[in-house]
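Left out: one protein chain. Kept in place: all the others.
For clarity, chains are labelled A and B in written order, and residue numbers in each chain start from 1.
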Amino acid sequence: MDDILLHVRGLSKHFGGIKAVDEVTCAIKNRSIISMIGPNGAGKSTFINVVSGIYSPDVGRVYFQGEEITGVRAHEIAAKGIGRTFQLEELFGSLSVLENVMVGCHTRSRSDVLACGFSLPSARSEERRVRDEAMECLKEVGLEQRAHDSISRLPLGERKLVGVARALGMKPRLLMLDEPAGGRAAHEVERLVRLIYTLRDRGITLFIVEHNMPFVMSLSERVIVLDEGRKIAEGTPDEVRASEEVIKAYLGEEV
Amino acid sequence: MTLLSQIIQYAISGITSGSIYAVIGICWSLVYLITKVLNFTTGEFVMLGGMLTWGFRGAGFGLIPSVLFAISITILISMILERIAIRPVRFPSEMTYMMITIAAASVIKGVVLLGWGSETRTIPAFFGTEVIHLFGATMTSQILCVLGLLVIVTLGLSLFLNRTLFGKALRASAINVTGASLVGIDISRFRFFCFGLAGGLGAITGIVITPITFTGYEVGMLTGLKGLVAAIVGGWTMTGTMVAALMLGLLEGFGAGFISAGLKDVFSLLVMILFLIVRTMDFALWRGSVMR
Partner (left out) sequence: MNGTPRQKLLWLILITVIVAIPFVTGSYVVGVMCFVAIFGGLALGMGLLLEQAGMFSLAHPTWFGLGGYVSGILAVRGIAPPWLGSIFGAVFVGLISYIIGAPLLRLKGYYLACATFGLLLIVEVALGQLGPLTGGNEGLMGIPPLSFGTFALETDVHYYYLSWVLCLGCLRFLYNLMDSRMGRAIKSFNDSEVAARSMGINVPRYKLKVFILTAVMASMIGSVYTFYLRFMQPSIFGFPLLVELVTMIIIGGGKTLYGPLLGAFVVMWLREAIHLTLGGLLPRMSAQVDALFFGIIIIVILIFMPGGLSGWIDGFLYFGRKVFGRTDG
């Protein structure tokens, strides 16, 4: 039986006079691959930011696994099992690749200031476990040989993969990827596609915001189209491709 | 003293300090808006104005030459500061500039201390010592001079910034540095100028206030800080700073009079802290969100 993992109802978010997200409603089924597309400035990144708790919505509600998470703060939402990546990677420059992923595992350990400062046995064993878990995540994206490198030496494609590994660290149920294929060569995109299928098969639901059309259309089960904050179409890739509104939004008034 | 005359007395002293804080606040804003530098030597310029004047008078110069020398030297020091301590910074960040100007303030204070010792000094009131009575409160004509200074400075700056080409260019670069340099404006020249201007204004302020509140190597820091409070609370605009400064001065005046003179300085600092905190709260409540 398909269950709804994420349910967004009437979500709106404005900044000043601009409605970045305007009454968007959608439901994302468990273990599916959903994409969100739209012209630049359509509100896709804002949508992710609201769902992941960086912003709280002005209007509307968000439900995750049946539980309402509207307005819940980002770090709590992460603990509930929603992971994400960033369009601009937002990796931690003062940490190595492995350490970045270990931060992703933050919610899976509990050692506090005193335990860490006094290097208590509990803290140390947790540290070993987290390190192993992080290595697993790196292996998942195929970057385990880069574990001890510093972020600055990685090319763009690998940096994006580190972002994915980091999000995987929290063992998310829902993984939201913000432009994961941006600016990457064909073979890297292929690697990414294989990775996404692997993750889906392991039970993770994927929500992908992307510009790269072939990538989106070949991969997704369903596509949501945003324009100027509003949802203008939703359906299978074929349905969306044929939709008049979508064509208008991307190409202007007359085709 | 009757309550009314007390109130008026404290109000007078409050408005006087308020005017000083206003001009100092404007010095902070000028430099900060154009150069993004929080210049902690602003207070020291005020101190230097008074101390240098006293020093020159002590050396036998007349009042006018002393004043002119004091102002010029302060402007010079300010410009030198910009050249050797601000310009060469390789990784400019607000915090680096802040630490540099705090360090420079230390240096200036130390030199003054070494040169002239730690006692407070004063210069005779040059606007006469007539005492004016107002409902039982007293004030000297020197105080009127202080108020007059404020008016002249703000009017002059207004005219300069709004009517002259140079002033307009300054305002433009405050709003958009990249755009300004694209049209050929030399930012570092402006920075140089702004430092000098802030130095000069600070020195004048110091000179005018010295007959009333005396001067000494310690004076700069607290006075300068209160000017900063006025600028922050006033949102770095000229009118905002003036209003904030006058209110701050009045708060201090009444606080010192009715509550405790020793805690006078604490009031303005508390105001700054409370204001800064409340500012963030407003933000969070309005937006209903916390952005990066």
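The rule is simple: contacts are C-beta pairs under 8 Å (C-beta built on N, C-alpha and C of every residue); 3 or more make two chains touch, one makes a residue touch a chain.
Only a predicted model underlies this, so the values are computations on that prediction, with no experimental measurement involved.
Colleague: Touching the hidden chain in the complete assembly: which of A:Ser32, A:Gln65, A:Ser109 or A:Ser243 does that?
Modeller: Answering carefully, the residue with contact to the hidden chain is A:Ser109.
Colleague: Which one, A:Met36, A:Val50, A:Val130 or A:Leu154, makes contact with the chain that was left out?
Modeller: A:Val130
Colleague: On chain A, where is the contact patch with the chain that was removed from view?
Modeller: Missing-chain contacts on chain A: residues 52-54, 73-75, 78-79, 83-84, 86, 90-95, 99, 102-104, 106-107, 109, 111-113, 116-119, 123, 126-127, 130, 149, 153, 166-167, 169-170.
Colleague: By the contact criterion defined above, which parts of chain B meet the unshown chain? Give residue numbers in ascending order.
Modeller: Those residues of chain B that touch the unshown chain are 38, 85, 88-91, 94-96, 98-100, 102-107, 109-111, 113-114, 117, 217, 221-222, 225, 228, 232, 260, 262-263, 265-266, 269-270, 272-273, 276-277, 280-281, 284, 292.
Rule of thumb we're sticking to: only the chains that are shown with their structure count from here on.
Colleague: Could you grab the centroid distance between chain A and chain B? Build each centroid from C-alpha atoms only and quote it in angstrom.
Modeller: Distance between chain centres: 50 Å.
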